[in-house]
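Left out: one protein chain. Kept in place: all the others.
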Amino acid sequence: MNTFGRLFRIHIFGESHGGAVGINIDGCPAGIPLSKTDFEADLARRKSGAKGTTPRKESDQPELLTGIFENKTTGAPLTILFRNENVRSKDYSNLKKTPRPGHADFVAQHKFGGYADYRGGGHFSGRLTLPLTAAGVVAKKVCENLNIEARLIKAGGESDIESAINKAIEANQSIGGIVECKVNNLPVGLGEPFFDSVESLLSHIVFAIPAIKGIEFGSGFRAAQMTGAAHNDNIIDAKGKTETNHAGGINGGISNGNELEFRVAVKPTSSVSTAQNTMNLQKGEVEALKIEGRHDRCIALRVPPVLEAATAIVLADLMLLEQKAPRVIN
Amino acid sequence: MNTFGRLFRIHIFGESHGGAVGINIDGCPAGIPLSKTDFEADLARRKSGAKGTTPRKESDQPELLTGIFENKTTGAPLTILFRNENVRSKDYSNLKKTPRPGHADFVAQHKFGGYADYRGGGHFSGRLTLPLTAAGVVAKKVCENLNIEARLIKAGGESDIESAINKAIEANQSIGGIVECKVNNLPVGLGEPFFDSVESLLSHIVFAIPAIKGIEFGSGFRAAQMTGAAHNDNIIDAKGKTETNHAGGINGGISNGNELEFRVAVKPTSSVSTAQNTMNLQKGEVEALKIEGRHDRCIALRVPPVLEAATAIVLADLMLLEQKAPRVIN
Amino acid sequence: MNTFGRLFRIHIFGESHGGAVGINIDGCPAGIPLSKTDFEADLARRKSGAKGTTPRKESDQPELLTGIFENKTTGAPLTILFRNENVRSKDYSNLKKTPRPGHADFVAQHKFGGYADYRGGGHFSGRLTLPLTAAGVVAKKVCENLNIEARLIKAGGESDIESAINKAIEANQSIGGIVECKVNNLPVGLGEPFFDSVESLLSHIVFAIPAIKGIEFGSGFRAAQMTGAAHNDNIIDAKGKTETNHAGGINGGISNGNELEFRVAVKPTSSVSTAQNTMNLQKGEVEALKIEGRHDRCIALRVPPVLEAATAIVLADLMLLEQKAPRVIN
Partner (left out) sequence: MNTFGRLFRIHIFGESHGGAVGINIDGCPAGIPLSKTDFEADLARRKSGAKGTTPRKESDQPELLTGIFENKTTGAPLTILFRNENVRSKDYSNLKKTPRPGHADFVAQHKFGGYADYRGGGHFSGRLTLPLTAAGVVAKKVCENLNIEARLIKAGGESDIESAINKAIEANQSIGGIVECKVNNLPVGLGEPFFDSVESLLSHIVFAIPAIKGIEFGSGFRAAQMTGAAHNDNIIDAKGKTETNHAGGINGGISNGNELEFRVAVKPTSSVSTAQNTMNLQKGEVEALKIEGRHDRCIALRVPPVLEAATAIVLADLMLLEQKAPRVIN
């Protein structure tokens, strides 16, 4: 469902063109200083204005609706709302009739018996990464001694991001990318032996982010081509420091104190300018669909702050579970 | 923790060299015919005897301890036990003193304050995939109209599995591999929009399997190099059939009725014959460690039935959630 | 935490004198017709204006913020907000300094390190029964074939409610009461054998309602004085109909198809006009505290719609779990 986490537990809600998108954080420690300005940096990174992104015009101002008093979290559920302001009145019913390839239009209507809000992707919209990013801002404060950093390391298969974007713009194409996330200063012992391994929890939330198609930890898919002797990380001090880091900071699902490292594959934006075939469900025949408007050339550009948020949410929860983050900030 | 699933919910327990490993299935539909012979095929595939695997000598006989009556599931919790028989009496305390590179020895002792059962990896042992595979046998019966099939498609980077294994044996090395899983006959609409996407749930359980370092759905990491026009799957009939299947059968986290397809990266076996450096925590200095005995050359050979089980467990749960599998079999 | 339910899952949030109180329903079936007018009857019963109640002046208009489209639920999380309008600007910091006897003032500050919102009881306020009642309106639609009815059967120990209220008003006292809830038309088989018995789930949510001090099912505490022969309900038809109903419609935690019947004890309103001793935590000495303003004489008068809501929420969840309510309304 729309819930994630055990002690630091988030509930996400809202639609792209409904009244609002938002998130509710249950189990947030009391006493965390929090004001609107705290959200500015990460929300701005997500919104971006970089070449290759075309966010809709929204002020993206968080409303701290509940769980906050005198600019501190109270320990009661924290609700953060983003009212949708720039909702165009145009007719979106086409999305129900001719589902867009690569989007959730078809499955949404099918799953929910035709009742899903189809406007702008409804509850499936990438706009829901906005409240997720906001929850990440809070989560980062819960595990403030950790250093979480994600960045786009490849776009369209190239390491020169700027050139790849320019080429995509010229060719009137959308492209995908690879985002890498690293976390330093993690204690040894986060995560559970089996189902709640660090990889399990991170991948669970990461695949909630629209457009993610793959994830790998440490040496990842390259590990499949290595020998054990080459892959194993020799332990070189009493705190568990390793010579190499093919494991990506995790053994047996548990953080080992070295740098946590993982990468995700982001598919190219599904909304493209060229015509594509899809079923017209009303007529019962295939027809060419052209999606109007301007679209992100490379949605991966906006993924880093979302990925950091997802990571912080998992780690805040694990730090609380291990009693390494307090339930009340003093 | 050691629990997974919402309606078809499994609890795993046990240690490699303790009394038993086992699994408890809560929410198992009543009326499923079940006897020991049902487990033989998948347990044999997991145990294997193929070149490159060296399982310890265990009969691996499942004991159907609770939740079964007159060879049918009763709807009460189903407990499946595997007694450990071939537990050697040798001294394993070395694993606590000199943690093996690539294994969970170090993190296990650290996380559990030195109380973890270190013998043969304890609760972190690959032996826990035995009850997981058993639960998969039951899950497959819950979603018996689905066709779930996993196979090793690469070993040590090569498609010729046999040759790769032979080379590894000759070179006295362990190697990794890629296992692919495909599911046919899935209904449209499984999975939830955000956190409980099909990818989220599958990756969550998949990373519980020891040695998995990456997962990708459909075109996966290749998607990051594609253009949107090339990646989008055109919809060509009213049931949502697509021309291509870059999405791997999932849009917006929801099954779209096409073939579900994903691949996992399996790292090379961590137990290797060559000496590796690690900390001697007692002496406080690095020393060369040589792990005795024979080891799997390619643990990936044994992953397919485990991956099928993990997949079946997720899908059984989702089928029950969507009311597409009954709570009582008639 | 602030979450309840497995398939029909509610998250409650908000404070008495903050921006809003609200509730989020995850797993709500799609296609349920829903508009503001649907909430009027139950919200009016809760708000009341009856003798003995003095609700604050709030319009209590539900805002259907997310999860609704064209007046039908979409299957996405349904968020219902009630903005707090009549929030007085007076200084409430006294509640932190001199905690009111019978209230949560003391424990709230202690638990949350002094960061709890103390104004009007904050997150502990009876005002949170407003969104709970709203969620009940939706839940009743999920299990619309059930007939759920709660009523106040005793106030201040008397069956003549009106006379008891009048006496309390005259004596300038607050009084408690007993509320009984009955449900007809329940199918056999709701509830789980052990921890999720119908009694377990109902009592769990019922004790979330402020002021409830006890609950009993069927013959309840009287059963402790009966003999087995007198207490057992003879089964008199093939559908499980019983001659008597001492069990209150539940055997072994499972609904047996007879009328579900339970009663709750409601304590007298804690806010009273007479002076009471409490600690002044600032001065470190006991002092007499007088709570100003007008207060409910008998909060139990307002409990019936809240109790119906709590009951409907449990039963909606159980009906979905047993696949006796659909996930999409057609």
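Note that the chains take the letters A, B and C in the order they are written out, and that residue 1 is the start of every chain.
Convention: contacts are C-beta pairs under 8 Å (C-beta built on N, C-alpha and C of every residue); 3 or more make two chains touch, one makes a residue touch a chain.
Small disclaimer: the values here were computed from a predicted structure and weren't measured.
Asker: Could you tell me which of the visible chains the hidden chain touches?
Answerer: Within the full complex, the chain not displayed touches A, B, C.
Asker: Using the touch definition from the top, which of C:D60, C:E216 or C:D317 touches the missing chain?
Answerer: In the complete complex, the chain left out is touched by residue C:E216.
Asker: At which residues does chain A meet the chain that is not included here?
Answerer: Residues of chain A in contact with the hidden chain: 6-7, 76, 193, 321-323, 326-327.
Asker: Pick out the residues on chain B that sit against the missing chain.
Answerer: Residues 1-3, 9, 11-15, 18-22, 24, 26-27, 30-31, 63, 65-69, 72-77, 79, 111-117, 119, 122-123, 328-330 of chain B touch the chain that is not shown.
Asker: Going by the touch rule given at the top, which residues of chain C touch the chain that is not shown?
Answerer: Answer for chain C: residues 1-4, 12, 99, 101-104, 106-108, 110-111, 123-124, 128, 154, 156-157, 168, 171, 173-178, 188-189, 192-197, 199-201, 203-208, 210, 212-238, 240, 242-243, 246-248, 251-256, 265-272, 274, 276-279, 281, 284, 286, 300 touch the chain left out.
To be clear about the criterion, only the chains that are shown with their structure count from here on.
Asker: Can you give the whole-Å distance between the Cα centres of chain A and chain C?
Answerer: Each chain's C-alpha centroid was found; their separation is 37 Å.
Asker: Do you know which chain C residues sit against two or more other chains?
Answerer: As it turns out, chain C has residues touching two or more other chains at 76.
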